[in-house]
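Here is the structure we will look at.
One chain of protein is taken out of this complex; the other chains stay put.
Up next, chain A:
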């Protein structure tokens, strides 16, 4: 029988715990989460880049809504738990939801410490904990006015840098003589202060805040020495304390945090606590690595491994302010039995200090150059005797044993168990092992498989070096493949600049982006033409001379220069009149070959170019339009007969296929798009190897995408299940539009999806209704200009020069 697991809180620790638990004991628990924040699990460490504008919130989501659905987890968003009944074993939320549990995990995190000075509750005083805080700060920053950050620790400085980047005039107040005094010694603190001030942020140390004053809202901050600082925004970032109030009311043992044993279990054996709210061996933690370790232990315990135990570890501190390199680890206070090694390079702004005890490293502070942090951390963790290399130790690993090595060699020399990613506790051997075993060639792959560099990202450089060491030339981090020889820019960059600079013609793109050729080449011109057609559907005049011949004459060129013609057969359905018309055309134009295609329609091959308009005229009389069998666009929607005929059919797959094809025909895409709709999981329409496929089931429509059955063979990924035909259409259209906007020219859906990530696509199309709607509407808008039958246009005389010789010259004439 499944047990009920209830989790209070939905931060990074419980998120990670669930990942482990789903892996170790799938199906053992029915999981319910109550999140006081009204949203999914996101990477809280990355709030600072969101504040500074370097990242969007979407980029820091860890688990989108789809993840909870896919794993059968119930998530109550915006539900704060107000009561735990340990006798009845239930929890109750502030919205009145009561949920029974067999096991309960408390992960309520921490609350910011508020200095109880007068005025601390005025509007305009914020803390820095969650996305709401960041959004409030971003709103306040629009005023470009003055802000005061109280607290010169990690969070305070990141907040100050973010607000500064948003254009605010920022002053940091710090009560101690130097910044980040818990992580940095005074010398490094001084260097940090200088770097912060160089950015235009004012720093006042030994600042004792006495009051925040203002008329109905914040107007100024007053210090004990009488200084008055005007401000419309005050951020309190003086520290956090474990959020253990709920546990305490329930009678669970609480000291600073919820007291748990090494197995993360409180004094109630069915209640666990993890994250910032937990206190283990008298310690509470705030950095992510030990919190993830708690998550791992709790998951193992819940999965039945009673031996899993939390062991204390020192975690390096890094500041996430772009351009400031800072690393601190362990204990660096001075003492009788300790020695230190210091390196200062004032010109380069570098300061390094190692604190030694009994020839072992016990603490490290690096400022300005932190590349050796991982190595020092490793020496400290292993308690390596450094007496042999003492003279050169401070210069780093490259300088050990003879001539200085390049940074690559330093990484190569790291032992396999050296920690590379502190956030996720990933060692070198695990990364290189995954690269080799799974043939990984991109950073994103490594992130997906190992989680290394997937949280704060500060070890990205190390991971990249490992990739180069492991696979050599196959990984080239800096190289963006240029579109072609006419430019150094890659496809993505060109697409971005087309939008950013509102470039609406091919000459404008070539001029503004400094093309090196006068009119491009056969590679870039069709790509640019597509990007402009896609981005400016109403403004851009399609440049036919930049289209490949097939798209210019709307038929497929064959090896002998003749063409093949494929009319549309909606959903693969035809009738006697259509077949008769095709037969007549074949006779009339002596078409040498007629063939049924893989996309359920009829191909007529070997037609002379001059005959094309006449062939189309006859086909048009019978109601046929172009099948776009030549296009980087929507090709066919293959169907089976579905519930109309088939005894297994669950839905009207034929009808849906026709509906999709009629809605989407004429649209241009980065590469061809083939679709299919199967009426049941027997999948006779072979929907699971298409660019987009639908498998109808009793409960609705399972939407698939990113299949391939050409150069590569690949089964589709599931996008998600929807209930109605209307929803199926909306999701498919939105997915296609997302691909149209992001795909590189000639990049099929499966390659695009691999590049941007299946999860990201599911998140935008399945989980984010607003995004989906916006994509859908942009597609519908562009269809207004795209759904014109190219055949009837040409029958009416468009581009007639294409189909006629310019002149005929005979020898009789020539001889005259």
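The rule is short, and it goes like this: a residue touches a chain if its C-beta (ideal position, glycine included) is under 8 Å from a C-beta of that chain, and two chains touch if they have at least 3 such contacts; residues count from 1.
We take it that contacts and distances are computed from a predicted model.
Missing chain, UniProt protein name, picked from "Nitrite reductase (NAD(P)H) small subunit", "(2Fe-2S)-binding protein", "Phosphate transport system permease protein PstA" or "Amino acid ABC transporter membrane protein 2, PAAT family": "Nitrite reductase (NAD(P)H) small subunit".
Within the complete assembly, A:520 is the residue of A:520, A:572, A:642 or A:655 that touches the hidden chain. Touching the chain that is not shown, out of A:187, A:389, A:549 or A:697: A:549 (per the contact rule at the top).
Here one chain is not drawn; of A:87, A:575 or A:808, the residue touching it is A:808.
In the full complex, the hidden chain is touched by chain A at residues 517-522, 525-526, 544-550, 552-553, 557, 559-561, 801, 805-811, 813-815.
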